[in-house]
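Note that one protein chain is taken out, while the other chains of the complex remain in position.
So, chain A:
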Amino acid sequence: MARLQLHDLQLARGGQTVLEHLDGRFQDGAVTALIGANGAGKSTLIAAIMGMLAPVAGRVECRVPRERCAWLPQQLALDLTFPMSVEELIMTGTWPSHGALKGYCAAHYRKGRDIMARLGISHLAHRQLGELSGGQRQRALLGRTLMQEAELLLLDEPFANVDGETVEMLMDVLRDMARAGATILVVLHDMEQLARLADDVLLLAGGHGRWVSPEALLDHHTGQLPRAPRLPIDFQEASHAGTA
């Protein structure tokens, strides 16, 4: 039974419907890619799943406890002038178990150090967040979700402005998390990244969604994945499928 399901969902922004009749279930222990043109409703859907946007109709059924849901938004709400080190940021991921008051013990600091080692940011432990590059920051934020032991992970374009080596590292960690049972949603634009990471794809276009396998996005002529999805054709089909 999938822990995250959509039931005839209708979402709107500023009185304008963005998505409607959205159904489906996200596989547990798998990475689902969310793709679509700008304005197709990817971020809107993620906000609704996180409970930050109330649906106009239908519902999101999420059986993952709220504190085990992690969200890395596209435009970071992080205040980078705030004095905080990488290690301190990662330690805030203990919130589900520690809340506002409980003290950290040695085991948690050890776990924090293990996470930083795995993400290759041990040498940045005491660096201030404002001094990090985009890729280093993304690693640190993923470190926080590891500390949080997130079971549902929503990532909005996590690989934007991130160098190739970091992308490999982040993909590895995401695949490991999925293997361990986490449900992961990733907004992606790069078809190559999609082919290597995603087990399932939800296409959004024209206000509708359509579930496809990554293979279905293969180019009909070459049998290879195109660099970019053939937008008009794919999305026309998607919207027909949605209304059918």
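One rule holds in what follows: contacts are C-beta pairs under 8 Å (C-beta built on N, C-alpha and C of every residue); 3 or more make two chains touch, one makes a residue touch a chain; residues count from 1.
In this text, contacts and distances are computed from a predicted model.
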"L-lactate dehydrogenase complex protein LldE", "Metal ABC transporter permease", "Carbamoyl phosphate synthase small chain" or "Glycosyl hydrolase" - which is the UniProt name of the missing chain: "Metal ABC transporter permease"
Residue in contact with the excluded chain [from A:L9, A:I35 or A:C69]: A:C69
Residue ranges of chain A at the interface with the undisplayed chain: 50, 52, 66-67, 69-71, 73, 77-79, 81-85, 89, 92, 95-96, 100-101, 126-129, 144
